[in-house]
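What follows is a structure written as structure tokens; I'll ask about it next.
Of the protein chains in this complex, one is absent; all others appear in place.
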Amino acid sequence: MKNNTTSKGLGIHTRRAIAYIILILLSFFCLIWFFILFINATRANSELGTGFTIVPGTYLLKNWETMIHRPIPIVRGMFNSLFVATMSAILCTYFSSMTAYAIHAYEFKARKAVFTLILMIMTIPTQVSALGFIQLIGNIGLRDSHWALILPSIAAPVTFFYMKQYMDSTLPLSLIEAARIDGAGEFKIFNTMVVPLMKPAIAVQAIFCFVGSWNNFFVPTLVLDTETKKTLPILIAELRNTDWATFDMGAVYMSIAFSIFPVIIVYLILSKHIVGGMTLGGVKG
Amino acid sequence: MKRKLISALLCAAMATTLLAGCGGKTTDTNKANNASSNNEAKDGGDVLNIYVWNTEWQERVVAYYPNYEKVDDTTGKIGDVTVNWVITANQDNAYQNKLDEALDNQATAKDDDKVDIFLIEADYALKYVDTPDALPLSELGLDDSVFANQYQYTKDVVTDSNGQLKGASWQGCPGALIYNREIAKKVLGTDDPAKVQEAVSDWDKYAETAAKMQAAGYFMTAGATDSYRVFSNNVSSKWVVDGKINIDPNIKKWVDMTKEQADKKQINSASSYNLWQEDWKKGFFTDTANVFCYFGPAWFIDFSMSCDQDGSVGSAGGWAVTQGPQGFFWGGTWICAANGTDNKDLVADIIKTMTTDPTVLSKIVEEKSDFVNDQTIMEKYAKDEKFGNKYLGGQNPYGIFASGVSSVSLANQSAYDQGCNEEFQNAMTDYFAGKATYEEALQTFYNKITAKYPDIKAE
């Protein structure tokens, strides 16, 4: 066996060495940016002009102060983002489970057609309907409101698809049947039995919904225009075209760091679930 | 049944999105014109709504308007009237969009929601001044004599095509050439403003000096667009003539001069030829000072050149100011009274006090270092040695700022200036960087402008 591989291809040790080298290089490429960001967030505006150093500076707190006192309300933006993303994650996972449950548990006529329809919806880019969307929310009084960003997450085809996959493998119909015999109503079955059973899937998807909403940029810029309501990505983009204010690069790096590092820390804590969830929910061939 | 329901829903949807979204507006504007007469009878509303894009003017009002009581960051009280500041940042035109929306609804809005005061900038002043949106100040009982002391260009900006004054500003933003004393001494042998002026008194001399700077290892300016305003303030024709884009000879002159200097590396290309970049600001700091001059007004020195930071050229008093080749202005904020306001008397008093009252204006100069919009006051301060600017090594810059601006003529403003100025500078940076020919850069400019203003044509 061993001889076979060495004669026809590279030896296992060589291959392993190559694999490690490439993996380390790619990891380097994933992390280097955040390293530079961290270093620069600790250095003063005047130091930044003189070139990059590997040693962190001493201006971390000072940059934090400058950032907080800039006219762009970054901290407020963080809370706005937290609110929008949390609400979206809750609505998105709950109602996607409900939609998936409808397709999974009931044998109604249009079932197949509805399933295909939802999959087709998945391929429509959201930006295509953006124009109609802003006109609509203007008419129903949701302009400049966080709810215009939260409510649409009830209809999330991708999350639905994941939930459906998960139900197929973990939710036997006999269980539901048994609950019905015990006299439970359909809503009650869903809320007290199905939702708890779906917890692992809900947790994974809640994270993805949260991150998706947290990072969303295109729609929020169209919806929100009051400075104190804006979410983080808009405020970060504002840094790019701030025109009048003095441009303190230390504070700019600090603002970017402030919007990136909390996500990284939460990710590192939850990484097992997230990476595991990705593999678990992958579209099976 | 179902199909009917869906199609009914869709029809309703289309009708609402289209009609309510856009159709309503034309009638609104018509109503707005009538509204002012209806509202004239009633005065003294309870809420004063002020539309602004930053807190600059708000700070001035809070500090200097008599009887203003601050409640929180966006509200205050003047007597019984609640002052409500509607602050929308200027990014991506958001401020104007918000203001437009409010003005569209001005006629139908409740009195307490009506816009009373809004602020504008020079680049798009005509958009509001040449429409019924802004009230002529004479209708508020403020005739032209009230503003006699103000700099003429600040009045030109807000004068409509019928010659009516429709706004006022408390500040003047005349610009000057701000140069690095150290570099001037090294290369020109002097840092005396009068002598340095001789080296930059017109564009030919300016070019010669640029060559000297380069020979000595310095850049003339930190970016290509530094000098843009100096040219665009002195044009002889408008950006749009008969519905077509028009490139003024002076603008073309800017392109040619800048291209030559860019090719000869007399301008710092590292800033991607744009303002406000990290590399553009290197000239502000002693360790990285590589730039002879910047163009800017008084606020530029006080707020933009990092003078309050350690290690900056300004903190060591290393800058000085001279007139430069041509006069220009940069920035400024104008206060307009909105058509339909229910607080005319108060609005009139605020405009009058904040832009003409000598005590208030003097205080603003002394405490906020603004260059205020009153020729008498500024002449007084120009002679006062106490007002030497420490960032300028003790030089008093007010006289120099005032002298340049008298030559600026704004006869050739147009409502398209904002978009044209922005997009033209942006498109030309590719030409300066050698990434495009002049024709290609011009084509990019045309593409952007026709997308921005569908009613004008490229050629």
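Letters A and B name the chains as they come in the text, with residue numbers starting at 1 for each one.
As a working rule, a contact is a pair of C-beta atoms (placed from the backbone, for glycine too) under 8 Å apart; a residue touches a chain by one contact, two chains touch by 3 or more.
Definition applied: contacts and distances are computed from a predicted model.
Q: When one chain of this assembly is omitted, its UniProt record names it as which of these: "Thioesterase domain-containing protein", "RNA polymerase sigma factor", "4Fe-4S dicluster domain-containing protein" or "ABC transporter permease"?
A: Cross-referencing UniProt, the chain left out corresponds to "ABC transporter permease".
Q: Relative to the complete complex, which of the depicted chains are touched by the chain excluded from display?
A: When the entire complex is considered, the left-out chain reaches A, B.
Q: Which one, A:60, A:82 or A:114, makes contact with the chain that was left out?
A: Only one of A:60, A:82 or A:114 touches the chain omitted from view, namely A:114.
Q: On chain A, what residues meet the omitted chain?
A: Touch with the absent chain occurs at residues 1, 4-5, 8-9, 12, 15-16, 19-20, 22-23, 26-27, 29-31, 33, 36-37, 39-40, 49, 51-52, 95-96, 98-99, 101-103, 105-108, 111, 114, 118, 121, 123-136, 151-152, 154-155, 160, 180, 186, 190, 211, 214-215, 217-218, 222, 232-234, 236-237, 239-241, 249, 252-253, 256, 259-260, 263-264, 267-268, 271-272, 274-275, 278-285.
Q: Counting contacts across the full complex, list the positions on chain B that touch the omitted chain.
A: Within chain B, the residues that touch the unshown chain are 9-10, 13-14, 17-18, 21-23, 25-26, 29, 92-93, 97, 100, 103-104, 126-128, 130-131, 133, 269-272, 277-279, 282, 415, 426, 429-430, 433, 435-436, 440-441, 444, 447-448, 450-455.
Keep in mind that, in the parts below, only the chains that are shown with their structure count from here on.
Q: Mind checking the centre-to-centre distance between chain A and chain B? Centres are C-alpha means, answer in whole Å.
A: 39
Q: Could you please specify the touching residues of chain A with respect to chain B in the complex?
A: Residues of chain A touching chain B: 45-46, 48-50, 71-72, 132, 135-136, 138-139, 221, 225-227, 237-238, 241-249.
Q: Spell out the residues on chain B that touch chain A in their complex, using ranges where they run on.
A: 13, 16-18, 20-22, 54-55, 87-92, 94, 97-98, 275-276, 278, 281-282, 285, 287-288, 303-304, 306, 309-312, 331
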